[in-house]
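One protein chain omitted, others in place.
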Amino acid sequence: MTDRKLKVAIVGLGRMGSIHATNFAYFVPRAEVVAVCDVRDESLQWAKENLPPTVKGYKDVEEMFKTSGAEATLIVTETSRHAPLAELAMSYGLHVLLEKPISVDLETSRRVVETAKKYPNLKAMVAFVRRFDDSNRELKALVDSGKLGKLHTLRSGSNDQYDESGFFVKFSATSGGLFTDVGVHDIDQARWMCGVPNGCPNPKQEISRVFAIGQAVQHPELAQLGDADNGFGIVEFTNGVNAILHLGRIARNGHECYLEVYGTECRVNVNNDAQANKLEIRDLHGVRKESHQTHFARFKEAFVKELQDFTACVLDDRPLPVNLQDALEASKIAYALTLSFRKGVPVFFDEQGEIIPPQ
Amino acid sequence: MTDRKLKVAIVGLGRMGSIHATNFAYFVPRAEVVAVCDVRDESLQWAKENLPPTVKGYKDVEEMFKTSGAEATLIVTETSRHAPLAELAMSYGLHVLLEKPISVDLETSRRVVETAKKYPNLKAMVAFVRRFDDSNRELKALVDSGKLGKLHTLRSGSNDQYDESGFFVKFSATSGGLFTDVGVHDIDQARWMCGVPNGCPNPKQEISRVFAIGQAVQHPELAQLGDADNGFGIVEFTNGVNAILHLGRIARNGHECYLEVYGTECRVNVNNDAQANKLEIRDLHGVRKESHQTHFARFKEAFVKELQDFTACVLDDRPLPVNLQDALEASKIAYALTLSFRKGVPVFFDEQGEIIPPQ
Amino acid sequence: MTDRKLKVAIVGLGRMGSIHATNFAYFVPRAEVVAVCDVRDESLQWAKENLPPTVKGYKDVEEMFKTSGAEATLIVTETSRHAPLAELAMSYGLHVLLEKPISVDLETSRRVVETAKKYPNLKAMVAFVRRFDDSNRELKALVDSGKLGKLHTLRSGSNDQYDESGFFVKFSATSGGLFTDVGVHDIDQARWMCGVPNGCPNPKQEISRVFAIGQAVQHPELAQLGDADNGFGIVEFTNGVNAILHLGRIARNGHECYLEVYGTECRVNVNNDAQANKLEIRDLHGVRKESHQTHFARFKEAFVKELQDFTACVLDDRPLPVNLQDALEASKIAYALTLSFRKGVPVFFDEQGEIIPPQ
Partner (left out) sequence: MTDRKLKVAIVGLGRMGSIHATNFAYFVPRAEVVAVCDVRDESLQWAKENLPPTVKGYKDVEEMFKTSGAEATLIVTETSRHAPLAELAMSYGLHVLLEKPISVDLETSRRVVETAKKYPNLKAMVAFVRRFDDSNRELKALVDSGKLGKLHTLRSGSNDQYDESGFFVKFSATSGGLFTDVGVHDIDQARWMCGVPNGCPNPKQEISRVFAIGQAVQHPELAQLGDADNGFGIVEFTNGVNAILHLGRIARNGHECYLEVYGTECRVNVNNDAQANKLEIRDLHGVRKESHQTHFARFKEAFVKELQDFTACVLDDRPLPVNLQDALEASKIAYALTLSFRKGVPVFFDEQGEIIPPQ
């Protein structure tokens, strides 16, 4: 195990970028943040006040990639810039940790996957944070141990606390909509828990069929956009496991996020009770626990672990837990669910693992 | 409120019949069991030893209807005799409490509904026991109070504890299969909670579309029979509520049975934690609670309440909480789910509330 | 098993009396309420409107005992009349079901126990309702099965929801105070679970020592009365089990009532989560369940079972689950705890099972 630190540059200091930057700077002992990039003055000012003084601020990302000495970059910008920035970083020889998704557009995602193949020495990971959660990992270990018996069903849910501003209506087009924006985490999770390595007859064709329904409960205007604020997706894996995903943006108690795997011997649920902490409160409202308010809060520790693991994979040249191809596969399933929801029919995959466009 | 007791005759003393008979005889103060009928000697012997001495035993059901003096009958035989016995009882002027379903065959069910219309003075109820459960009724009261806000989703599950004998494979044809045999309770429950009275634009067309998937996890031979031991059904109500039903026969911890209703203001789950009682055990297996072993155990009190309520409705001439038409509607939805599962396509209902046969 | 019904007369139609009367009249098939007695016109009017028409109303209890034809009586008056009424009823040859306690005065309780010995053919039971709760009985069965291993600790709590009227301050003198009024249920429960039959070396001396502390949290004026609204009692059984009782009147979420038994192999808790029903609510207050509001609500079914069991014991001449001697023993322990609380010292029992007065 090398003793040196990985030099990291971060692109984007928005809400999520600043969390990542803080985590990278103070909670990843094997990494050193050498540079950050954002076009906004106030973001660079924030970095000056909150990150170690050795971190250099840039407005020009290409200049940063060229001159900062970084070996790896974390890209946490708006979605549309993910793909070109990842390609640019690789062209400068940088390992890449990319916020999800690669792109809302499948062709672009596919192109980035192809580009990455030209740089076999560079690591490129997409930040599917749930793979780094301790409880999810304990569940994965149980699944792999065989203690659940033969797997047959996965049930998961992600329901953001309702934000009355309805910001997601405005971003519906650019975010990819409910099944992509909220769903891709659940899809990746399902693939990880029950997917490929669990006995698909044709590994290329991981999925046989998907079906989805959706509603515009709080924001009827979503219907015109082909989007929904609450929906269910069914994903049938060719290895026999069925996944049922509940996705939404209208929970009241907080960010709801559960994952359940059923085997013939037992079933295990992560976060069934949606409790943010160990406090049980008894007052006039009954006996209660508070839920996490956000996905950030629920996966607070996993966001740190993700950076630590990426850093270790690069420094020690170990395989990544999740790569660009995984992200592409998840995006394809998300898109197939969106298609199914919009057309009202099941959507099938062919033997090459590609979506068969419904008529 | 009349002070007299309702005279009741019971047809069928199998496992369920003997439970019903005991409940009727000892826990329904306003009823008096006057007669029971079963062709098996041992069943009549059981009745002699376990029911009050005033209860008369019959082998011939028609004779019992004619001579026992009963005003009402509880029919709890094998499913295929439900319909003819209900019709016979009505022809003798008896009120009828019929175990579910009326029939596995929609046309027969429809005929019994029509027959009943000829006897407007007779009460005929189908035993959807979950409508009589205290917790379900508290949930229904919350729903009706408006405290949940606008309803949009219902999620329910019924998963029997796995019986390794696989008896349900043998009975697949006569039981109607997973979506009818296990599912009809969940379907009736969904209609009760979120269905007709909640603003369907065309009350005749309660359902717009259903979709179902299923697996033969423990018994692959079910696939040949067009049946499954684990499945999910989606039911879209025309009033905008979507119901997601999980039906199965392969749970390990016991009979799993939950019901969850989502509104814009809150969601409420009944039996999320699947706990049979108030005991929490801490030992080498961790911190644990035991689940009900059977549907009988889960709804033990509701089975009594059901008889008490039926008795009260007859004696006081009040409307029934659930009638034959409800049972027919539930059966149609169950059949539509079965069709969807077998054909792999969504199944639609027309404006008259009838299934549109998929091509 | 006799088929005839036990004829019952009820003395007292206050809040609790009317609940008992309704239960006895409608939910105890083997009993028939023949008479009720109360000096208040409105109570007799209530009975006329709510009990079966065959129930006769009395203002004079002696006349009722003499002329109503009752074989058994339920005494549910103010505490000071319990003892004389029980004695009167026995003198008229009636079986007695007496609300707890026999008396707040140990000498009077002792006298009633002696009186009862003169009527060996009469059953006399004190209504310790918790012995009739299903979950408590399941715990008792586990204890008796040996599955808990060697018992060593019992922990229980009874905390009434705070009633801001502070009625209990006014009744402090006549109720016996916190350790008697609230505590006697917990004490009886502890004796039942872990007491006498579990290997005391000298069965006469069941208890070796008690200690108690208390506070006047909401009502400082209780301190002057030698009473408390929150307190803890320790009871050391001579068989080696220690019981820790938490008693109070100031809970906010509802009536809190738990019972926990610790053995060397496992520990089992009844009602640790204080949940009134199977509903889990998720809203702006988090994930929550509601608690029972009152002791009545928590033990609703047990109140019925208590009457049913008493009736069966009388009709079938079976031993009572709890008798006057048990009530006397519980009262002695409650009194010893009160003494300990007031004097600030441990209180010991002698080899005859009598309290050694502290100096």
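Each chain gets a letter, A, B and C, in the order it is written, and its residues are counted from 1.
Going forward, a contact is a pair of C-beta atoms (placed from the backbone, for glycine too) under 8 Å apart; a residue touches a chain by one contact, two chains touch by 3 or more.
A quick note: this is a predicted structure, and the numbers were derived from the prediction, not measured.
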Problem - Sole residue of A:Pro52, A:Gly69 or A:Pro357 that reaches the chain not shown, by the stated touch rule - result: A:Pro52
Practice task
Among B:Val39, B:Ala173, B:Leu225 or B:Val287, choose the residue that contacts the chain missing from this document, as touch is defined above.
Solution key: B:Val287
Problem - Sole residue of A:Asp41, A:Asp60, A:Glu78 or A:Glu138 that reaches the chain not shown, by the stated touch rule - result: A:Glu138
Fill in the blank from the handout: Missing-chain contact among A:Ser91, A:Ser175 or A:Asn269 belongs to A:Asn269
Practice task
In the full complex, which bits of chain C touch the chain not displayed? Write them out.
Solution key: 150, 152-153, 155, 209, 211, 213, 215, 217-218, 230, 232, 234, 236, 240, 242, 244, 246, 250-253, 262, 264-267, 272, 344-346
Exercise for the section: Name every residue on chain B in touch with the hidden partner chain. Expected result: 251-254, 256, 273-275, 281-291
Problem - Contact set of chain A toward the excluded chain (per top definition) - result: 3, 26-27, 29, 52-53, 134-135, 138-139, 142, 265-273, 277-284
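The rule is short, and it goes like this: only the chains that are shown with their structure count from here on.
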Practice task
Average the CA atoms of each chain to get its centre, and name the chain whose centre is farthest from that of chain A.
Solution key: C
Exercise for the section: Please work out the Cα centroid separation of chain B and chain C, and write it as a whole number of Å. Expected result: 39
Practice task
Quick one: report the Å distance separating chain A from chain B, using the average Cα coordinate of each chain.
Solution key: 42
Handout entry: Centroid spacing, where centroids are CA-atom means, of chain A and chain C in whole angstrom
Key = 57
Completion exercise
chain A touches at least 2 other chains through residues 251-253
